[in-house]
Structures are given as C-alpha cells and as structure tokens.
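All protein chains of the complex are present and in place, except for one that has been dropped.
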Amino acid sequence: MTLYFLNFVLLIIGLYALVVKRHIVKKILGVAIMEYAVNLFLILLGFRKSGIAPILTEDMDLRTFIHTAVDPLPQALVLTSIVIGLGTLALMVAMAIRLYERYGTFDMDEIKRLRG
Amino acid sequence: MYEEKQSGMTFIVKTITNLMIGFMLVFGAYVVLYGHITPGGGFPGGVMIALAYILVTLAYGRKVVESMVSGVTGSIADDVGALVILILGFIGLIIGGTFLFNFLPKGTPFSLFSAGYIIIYNLAIMLKVGMSLYIVFLALAILQRVVTTREENKGDKK
Amino acid sequence: MDVIFLLHLLLTFMIIGAFITVEIKNMLSAVISIGAVGFALSMTFLFLGAPDIAITQVIVEILSLILLIRATVNVDNVAIEEKGESVFHNRTALIFVGIILVFAWIAFKSLPPFGEPLMRVSNYYLSNGLTLVGATNFVTSVILDFRAYDTFGEAMVLFVSISGAFAILRRWKREQHKDFLRIDREH
Partner (left out) sequence: MSYLLPLFTAIPIFSAILILIIGKFDKKNFPRIWSLLTSLSLLFILAVIWDKGTMIHEMGGWKPPFGVVLVKDNLSQFMLLIVNVVAFLTIIYSYVYMIKFEDYLRFFTLFLFMLAGMNGVVLTGDLFNLFVFLEIASIASYALVGYGVDAEELEASFKYLILGALASVFILFGIGMIYSVTGSVNMADVARFIIVNNLSKNNALLMATGLFIVGFGLKAGLVPFHAWLPDAHSSAPAPISVMLSGVLIKVLGIYALIRVFYSVIGITPVVSNVFITMGVISMLVGAFMGFGQDDMKRMFAFSSISQMGYIAVGIGIGTPLAIIGALFHLLNHAGFKSLLFFSSGVIQNSTGTRNLSELGGLREKMPVTSAASVIGSLSIAGVPPFNGFWSKLIIILAAFSAGYFWLGGILVLTAFLTLSYYLRFQKNVIFGEPASIIKNVREAPFMMILPMVVLAVFCLLAGIFNSWIINNIIIPAQSIITNQLVYISSVLGM
C-alpha cells in the first residue's frame, strides 16, 4: 500500500518536471521518470509475499512452484513497455537535437514560434 | 570544417574495449539463445550486442566500427529481422490457422531446442533490436558532432 | 532483512534521486542521477522476483544514458535559470498535487492488498505453460507465445520509432550546408 503510494509520488515528480521545467532535456527526463514509475507499479501489482521468480529450474517441484511464483503477466507487459519507452526516448533525443540545431538553445521558452 | 578524429579515446580505453568486446558479444548471444530457459531474451540480448558496437564506436571512432558493420548493412539487418518476425506470423497463419501460431514441436523442457519457434523469434528480435539501436546511435553521434562544430565555427566568426 | 522494508528504502532512494534529477542545475549531473534512479529501479525489480525485467532495465539504462549524454548534454550543458515564480503559483500547484495524492491514497486502498495478486489469468499460464509451450522461463512463454502479438507490436514500435528518428534526422535540401550530415548514407 505505502509502496504504491511512494510509487505514485515518483510519478508526480516526473509529471512536475514535464510540466514546469523549461529545459528540453529536463522534460525528457521527466517522461523517463514517469515511465519508471508506471513500470514499477505494474511489477508491484504482480508481487507475491515471499514469492520467487517465475522461472522453473530443474530441481524444483512444479506444484510448489505454481503456488509461490510471482505473477508473470505484468512482467511481460513491463518488458513491452520498457521497449516502447526506449523507442520514444530515441525519437525524443533526435527531435531535441534537431530543435537545438534550429534554435540554438534547449530552452522551451525561447522555442516559441507557434502560438499554442 | 570538421575533420574525423582518427585517434578516438586513450590507450587504456582501447585495451579494455579489446578485452571486453568478445565477452559482450558472447554473453549477448547466450542471453538470447537461452532466453526460454534462463532470464533474458531477444530484447536484452539485442541491446547488449548494440552496446558492444557502441563501445567500439566510443573508443575507436566511427570509421573503425563502420569497417566492422557498416550503416547500410546494419539497416538491412534491421529490416530483415523485422521481416523474419512477420514471416513467422504468416507461417503460423498458414499452418495453424492463426497469426503467430507456435508451429514447431515443443521438445523436452530445459533443452536448448525446446519451446517451438521461441528461439527463432528471439533471434529475430535480437537482430532487429541490436542493429536498429546501433544505427540510430551512429546517426545521432554524427548529427551531434555537426551541431557542435557549427557552434564552434559561429563562435570563431564572432 | 525484510524485503518489504528494503523495497521502501529503495523507493525512497529513487524518489530522492528523481528529485535531484529534476532540481539540479547542471544537466550532466541530472542525467547521471537519473541513471542512479534507473539502477535502483533494476535492483527493486530483482527483489520483486523479476530478473528478466532487471536485466533489461540495466541494459536499457546504460543505453539511454549514453544516448542522452552523447547527444544532448555533450552539445550544450548550459543550465537555464528558472524565472522566479510567484508563491501563489507554487501554492496552487501544491494544493492540486495534494488533492491528487489524497485521491490516489483512497484508490490504492481498494486495490487487492500488496503481495496478494488475483492471478486469475496467470494461474493458467503457470500451471499449463510448461506442457503447452515448453519454455521454463514463464515470462518468455507469456511474451513470445501466449501474448506473441504484443511482442510483434513491440518490435514494430521500435522499428517505427527508429524510422521516425531517421526521418527527423535526414538531410533536407532546403538548407545549404555542404559539410553537413551524411546521415542518409546509412539508409
């Protein structure tokens, strides 16, 4: 419970960086922090008290394994979400550097030719 | 005008790179091939292989790494990896009637060739991920140099 | 040591790291401290019984650090002075955040308690995965067989974002820089 809450605080910090900060890289880092938070949230949801990793080894009994392994589905979802985050990051970095080339700054307040 | 620095980083970095690169490639391949038995899989393995090449780029400069895997080869490998995944899906559609059907025999657990097509799928993802991250790093590194050089030129004119 | 206590400790560390990332002036330090957050996150995954995710997180963290430092911080590490915001502005933001946190607290209370997931669907994966798929790593059997279509989509997300990055970075004739970019030589 408190873990969920702390995790949500992490998400809010990322949101704060995204909304308030003017530096483009800070905004990108804000997105990254939010992605961390949401990935961790999904894994926390699948945790079992005194659970083991959902990987069977040869000396393990299948029946006890079923009753102790943590939930594998959120882990699969998070793996996909990490990849999506990496793809977004690559695109964001490409765009940031192109913007820098055009405007000569990383300051979002000076990048303001459009009216919004 | 910007001229390609031939030297790259220091001797220490280069030596350590020489030592590490083989380990990184082998470990990446291991993580991919045993992805269905131990932790790992196509994605982390692919990123490891991309990181091996990126390490060479950082230590030796772009020319050396492009003599190993050129940008064009990388991008073709990237496309081929994606195509293999799609073709796996279509084979499943033809054999099993559903897209991405696991059409190979399941084998015995804990052996390398078990779990049907998962090993091929992992290898295709490795090719795709590794090569695409490597070529995007090359492109970003080039652009970054050009931007910095132009900044410096601007400063000179002032 | 108790795992739950350790998790609290790691999360607190991550929150502090994230806060430093957001507030520090020097951009290189900001990027490095987000690296610290990422590595703490991967340790957290390890304690939560997710070695697959932990490996992936470490590797991805290294790659994104290299990308960020090499492509952005290396170009221009000038900190931007924040304009002095009015106290009122900050106070409304704080009140808003406070309300959201209270609502989140109430909502988290009605989730199943921590450590006892429902696992309606996952029990099927755990009990039948070995016979139906044959992989002993159940995460792999979920991502590459039960939900293979998601992984197909995931590979395509990476493909499309790399393609997009190349489209953004490509040479474009409207500008006349003779010594410029040899990017589309790669593609």
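Read from first to last, the chains carry the letters A, B and C; within each, the first residue is number 1.
In the analysis below, a residue touches a chain if its C-beta (ideal position, glycine included) is under 8 Å from a C-beta of that chain, and two chains touch if they have at least 3 such contacts.
All of these numbers come straight from a predicted model, not from anything done at the bench.
Colleague: Which of the displayed chains are touched by the chain that has been omitted?
Modeller: A, B, C
Colleague: Based on the whole complex, identify which of A:L3, A:I24 or A:A69 touches the chain you can't see.
Modeller: From the options A:L3, A:I24 or A:A69, the contact with the absent chain belongs to A:I24.
Colleague: Touching the absent chain in the whole complex: find that residue among B:L51, B:L100, B:I119 or B:I135.
Modeller: For the chain that is not drawn, the touching residue is B:L100.
Colleague: Can you list where chain B touches the absent chain?
Modeller: So the residues of chain B touching the unseen chain are 72, 75-76, 79, 82-83, 86, 89-90, 92-93, 96-102.
Colleague: In the complete complex, the non-displayed chain touches which residues of chain C?
Modeller: Interface residues of chain C facing the absent chain: 103-104, 106-112, 117-122, 124-125, 145-150, 153-154, 156-157, 159-161, 163-168, 170-174, 184, 187.
Colleague: Considering the whole complex, not just the chains shown, which residues of chain A touch the missing one?
Modeller: On the side of chain A, residues 11, 14-15, 18, 24, 27, 31, 34-35, 37-38, 41-42, 45, 73-74, 77, 80-81, 84, 87-88, 91-92, 95-96, 98-99, 102-103, 111-116 touch the unshown chain.
Keep in mind that, in the parts below, only the chains that are shown with their structure count from here on.
Colleague: Report which interface contains more C-beta contacts, comparing A-B against A-C.
Modeller: The comparison resolves to A-C.
Colleague: Need the CA-centroid distance for the pair chain A / chain B, whole Å please.
Modeller: Centres of chain A and chain B (C-alpha means) sit 22 Å apart.
Colleague: As a quick test, compute the distance in whole Å between the mean CA positions of chain A and chain C.
Modeller: Here the centre of chain C sits 3 Å away from the centre of chain A.
Colleague: Can you list the residues of chain B that touch 2 or more other chains?
Modeller: 38-39, 41, 43, 109-110, 129, 133, 136, 139-140, 143-144, 146-147, 150-151
Colleague: For chain A, what residues touch not just one other chain but two or more?
Modeller: Correct list: 53, 55-56, 79, 83, 86, 90, 93-94, 97-98, 100.
Colleague: In the complex formed with chain B, which residues of chain A make contact?
Modeller: That would be residues 53, 55-56, 58, 79, 83, 86, 90, 93-94, 97-98, 100-101, 104 of chain A.
Colleague: Considering only the defined contacts, which chain B positions touch chain A in the complex?
Modeller: Against chain A, chain B makes touches at 38-39, 41, 43, 109-110, 129, 133, 136, 139-140, 143-144, 146-147, 150-151.
Colleague: If we count contacts the way the header does, which residues on chain C are in touch with chain B in the complex?
Modeller: For this pair, the touching residues of chain C are 51-52, 54-56, 59-60, 62-63, 66-67, 70-71, 74-76, 130, 132-137, 139-141, 143-145, 148-149, 151-152, 155-156, 158-159, 162, 165-166, 169, 177, 179-183, 185-187.
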